[in-house]
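Here the complex is missing a single protein chain, while all its other protein chains stay put.
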Amino acid sequence: MKILVSNDDGYQSPGLIALAGALGQLGEVLVVAPERDRSGASNSLTLEFPLRAKRMANGYIRVDGTPTDCVHLALTGLAESDPDIVVSGINHGPNLGDDVIYSGTVAAATEGRFLGLPSMAVSIAAHEPRHLDTAARVAVELVSRLRESPLESSIILNVNVPDLPYAELAGFKATRLGHRHKAEPVIASQDPRGRAIYWVGPAGPEQDAGPDTDFHAIRNGYVSITPLQVDLTRHSALESLGCWLTSCN
Amino acid sequence: MKILVSNDDGYQSPGLIALAGALGQLGEVLVVAPERDRSGASNSLTLEFPLRAKRMANGYIRVDGTPTDCVHLALTGLAESDPDIVVSGINHGPNLGDDVIYSGTVAAATEGRFLGLPSMAVSIAAHEPRHLDTAARVAVELVSRLRESPLESSIILNVNVPDLPYAELAGFKATRLGHRHKAEPVIASQDPRGRAIYWVGPAGPEQDAGPDTDFHAIRNGYVSITPLQVDLTRHSALESLGCWLTSCN
Amino acid sequence: MKILVSNDDGYQSPGLIALAGALGQLGEVLVVAPERDRSGASNSLTLEFPLRAKRMANGYIRVDGTPTDCVHLALTGLAESDPDIVVSGINHGPNLGDDVIYSGTVAAATEGRFLGLPSMAVSIAAHEPRHLDTAARVAVELVSRLRESPLESSIILNVNVPDLPYAELAGFKATRLGHRHKAEPVIASQDPRGRAIYWVGPAGPEQDAGPDTDFHAIRNGYVSITPLQVDLTRHSALESLGCWLTSCN
Partner (left out) sequence: MKILVSNDDGYQSPGLIALAGALGQLGEVLVVAPERDRSGASNSLTLEFPLRAKRMANGYIRVDGTPTDCVHLALTGLAESDPDIVVSGINHGPNLGDDVIYSGTVAAATEGRFLGLPSMAVSIAAHEPRHLDTAARVAVELVSRLRESPLESSIILNVNVPDLPYAELAGFKATRLGHRHKAEPVIASQDPRGRAIYWVGPAGPEQDAGPDTDFHAIRNGYVSITPLQVDLTRHSALESLGCWLTSCN
């Protein structure tokens, strides 16, 4: 089994190292990851500039681009043959609810959507995690099970793991993404030269965090596994939109 | 009516200027757009650095960030009151099928999802367009109609307009996103100092471009309007994923 | 006479526009300037990435690089024939004393050192200048006189102009660069997520600002003109260094 590993925290992140190390027991692992922290990169792809790839002493390949660039490069040129799956992470900090659209970790997984197996994004629910081994073990178990019993292709599994010892996990839960209120106000400030600057504020509070959501699962000690789709079409709205356009309503 | 306009080609793009000018007939327009071309930025959000906003002579506000940053800043601080709608574009070049996940134009619209009316991303299907006025008129018509007869909230309409005189448009069509094959291989090259560089290759050929897709609509002279969702959960897979996790199958 | 004009504040800077406009009366002007503000860029040169040049509606060419990149590109490829001189500016804000080594305005002039005439960097001593026409007129006078009576080649003239009506200038003065004390301490702060950030602090107070310095000239209403050299060798120290190396002292 061939596994491509990437992330958005950069090739030196402890989360990446833990993930790549653990997945090594399942097959051949190729790491292609950003040179530096690219959190918040979403699916951004570098079209205006060429990219550079450098093989490091530990065999990792670092790329001076986004998470999407890394996986794109690996799958369309750097890897000698197609891997079976892309696993991205372990992100330091959760990727839950609406925040998922900004996530470089999820974007790296998304870019693996043409492969044979579902892609997977793995995050641990703490910015300074103490139990990366728990998340790494969860990733190994899920990849292992996918190999034996694949899910429908081009699914992306968004996996969030509580920062707990493995034995204290409450279990695994299939969840939907929760939703947040509008983000907190921008933080207006000044630079030391007196000119206005703005910092993007924190995400909004949880608005929809019911029992079937990822928010709820994590809060209760469960590993949250949300199936994501690449197809952004809101199919349920197609008919009403058609009517609207022809003024049938 | 208050309209927030942004884009990903930068605040000097003729497409933006055409759009903002035309929407002025419907209400008050506020333009907040990137300082420079940020095509391919997807939903990336700048968390590590502060942003700067500058009001230009023509009243536009330019921001040294991504399209998402622009709309985020406008909605959480720069605008005095909430606009009714975000309209993004007119992008020079189409945003169709799978490419939508990389689009900064669509991302700017997405960031308006908490507003009262559906957001809209408008693209013209030519990189050096001759009929921006056609796309601008289409945008005015759609916003005007949304005002009278709103669609369900938090929908994003992804509008692609053929580069044709308005009179030659075949009509308006509600479409779903088509799909492409895997992208073309990365283009490996060398810089003048002999070091390896890689350019992201072109998007793959169309794989799924049936009569109900955006690809098909544009190819046949229709304005393509695709309803997009922000919720990435693949709801249809939730049950089977639940089973899979508990090994029921 | 052919004049290449650049700056470090970006191609839209009022100072650049005033300078290019005024120099038009002396000959053919080509403007090649950075896409955005690159103050503080010093002589940095972009070696890792390719550059893009775009001709704007007003004939200016903007480049997505540093001031040095702009002049380098113009002189080694973009300009059809070699200009006679490079004039850089008008910088909004002075470039005096030690600060000159950080200046992109001065760096743009430096990059013109292989041309027939001395290069010139022009700055106005106010960050929000009211008398750009004064500085533009000074530039025209100096270039005009250089054409009639050239100075030694590969000199760079660092010109600073008080922000005053032309009639109120006290005169022109040949000056040396003054010196500052060590810079003020770095300004330590936190981003909204509680992580440490550091802003470069203000330049240090003037330490050596005697009557023959640029600091002194500007403070007394004179146009300060400092001849700069490209050769960084401290020739006066060569002999003692030679001794030191052979332990003769």
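Observations
Think of it as A, B and C in the order they're written, each chain with its own count starting at 1.
Here, a contact is a pair of C-beta atoms (placed from the backbone, for glycine too) under 8 Å apart; a residue touches a chain by one contact, two chains touch by 3 or more.
Quick caveat: nothing in here was measured; it's all calculated off a predicted structure.
Screening C:Ile3, C:Ala107, C:Ala125 or C:Ala209 against the full complex identifies C:Ala107 as the residue touching the chain left out. Across C:Asn58, C:Ser81 or C:Ser149, the single residue that touches the chain missing here is C:Ser149. For the options C:Asn43, C:Thr105 or C:Asn160, the residue in contact with the chain missing from this view is C:Asn43. Touching the chain that is not shown, out of A:Glu35, A:Glu141, A:Glu184 or A:Asp208: A:Glu35 (per the contact rule at the top). Within the complete assembly, residues 37, 39-48, 50-53, 66, 68-69, 72-73, 75-78, 98, 100-102, 104, 107, 110, 114, 145, 149, 151-152, 155, 157, 172-174, 176-177, 179, 181-186, 188-189, 191, 195-201, 225-235, 237-242, 244-245, 249 of chain C touch the chain that is not shown.
In the full complex, chain B touches the omitted chain through residues 48-50, 52, 187, 191-193, 199, 201-202. Within the complete assembly, residues 35-36, 47-48, 50, 64, 191, 193 of chain A touch the chain that is not shown.
Everything below uses one rule, namely that only the chains that are shown with their structure count from here on.
In this view the innermost chain, defined by its CA centroid being closest to the centroid of all protein CA atoms, is B.
Superposition of chain B on chain C using C-alpha atoms only gives a rotation of 180 degrees, nearest 5. Both chain A and chain B derive from one sequence, and where they touch, over half of the residue numbers involved are common to the two copies. Mean C-alpha positions place chain A and chain B at a centre distance of 22 Å.
For chain A, the set of residues that touch two or more other chains comprises 48, 50, 52, 191, 199, 201.
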